[in-house]
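What you see is the complex with one protein chain gone and the rest in place.
Let's look at chain A:
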Amino acid sequence: MLSRTAENLFWLSRYVERAENMARLLEMGYRMALMPAAGDGNRSEWRSVLSAAGCAEGFDSDNTELSQATVSDYLIFNRDNPSSILNCFEYARANARAMRTAITQEMWEALNGALMELRKTSMRNLAKTNLPGFIDWVKSQGALFRGATDSTILRNDGFDFIRLGTFLERADNTARLLDVKYYVLLPETSMVGDGVDNYQWTTVLRAASSMRAFHWVYRDDYSPWRIAHFLILNPFSPRSLAHCMENITTHLERLARQYGQRQAVHSLAVDTYSILNHGDMDEIFSHGLHEFLSDCLQRYRALSEAIAETYYFGGQ
């Protein structure tokens, strides 16, 4: 497979996944802001969403007032925000167009359809008047694309690069989603473990579309420990860091088999996987959840770079 094609496939699926995760972050902010205790001009939910999305600096440089309307517009439609949902779909489609031959008609139509729709002004209205409705729409576009991919594309190396992009981005985003909880401040009258705190934690679960799944596993024990465990260490949770890393190693292994060559990137992935595989929630919390997540984010960055190097991305 052409290196350029592999690179495009990898980033294409990252962008689709990122768009969806931006929507999930928005969903979190929206739900947290609905809490009565969060009133009184306390807008820390929206600030924390921006921080977790890695977009706080960009937003601040625009000198816009912080509100649901401005943050969601920035995260959805802003052309200067490289991670805005609109830009994610624009990049994804541009990548797809640059290697039309490597993706199927169904995948193209899913991407192209999403972007065409998103460019319409009616979408801007929907985001303004019915943010949850808009968020659902974005998530369904991601699902459509993954479904089209899953049911139509050849199971060759191209498929592996697509899935690598998806799971690397998802791991990155679940870590960021959890990190929102670190950035968001509890109102002064509240404390760790009280109603507001728990509500915020369950919001993380909801944004990861994991409420019911969690319930199946842990019943009604919505403690921060359990929630964090579900999204970090539980291999059965489809958005958990462990599950994502398991898939990343699987697809890297598949590539190693197809190409008959194991390289440094494979051990790097296995190392990260084993940290999650043998991880312990108590230990993670006692060392600091935020520190742990930051370390993960750094590892994902390194992995992404190693994949690029190993498979000659960027015409190396």
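Everything that follows uses one rule, which is that a residue touches a chain if its C-beta (ideal position, glycine included) is under 8 Å from a C-beta of that chain, and two chains touch if they have at least 3 such contacts; residues count from 1.
Here, contacts and distances are computed from a predicted model.
Colleague: Since a chain is absent, check the UniProt entry for it and pick the matching name: "Cytochrome d ubiquinol oxidase subunit II", "Branched-chain amino acid ABC transporter permease", "Alpha-E superfamily protein" or "Circularly permuted ATP-grasp type 2 domain-containing protein".
Modeller: For the chain not displayed, UniProt's protein name is "Circularly permuted ATP-grasp type 2 domain-containing protein".
Colleague: Check the options A:Trp108, A:Trp137 or A:Tyr199 and report the residue that touches the missing chain.
Modeller: A:Trp108
Colleague: Thinking of the whole complex, not just what is shown, which of A:Ala94, A:Ile153, A:Ala213 or A:Leu297 touches the missing chain?
Modeller: Considering all chains, including the one not shown, the answer is A:Ala94.
Colleague: Mind listing the chain A residues that contact the chain we can't see here?
Modeller: Touch with the absent chain occurs at residues 1-6, 94, 97-101, 105, 108-109, 112-113, 116, 157, 161, 255, 259, 311-312, 315.
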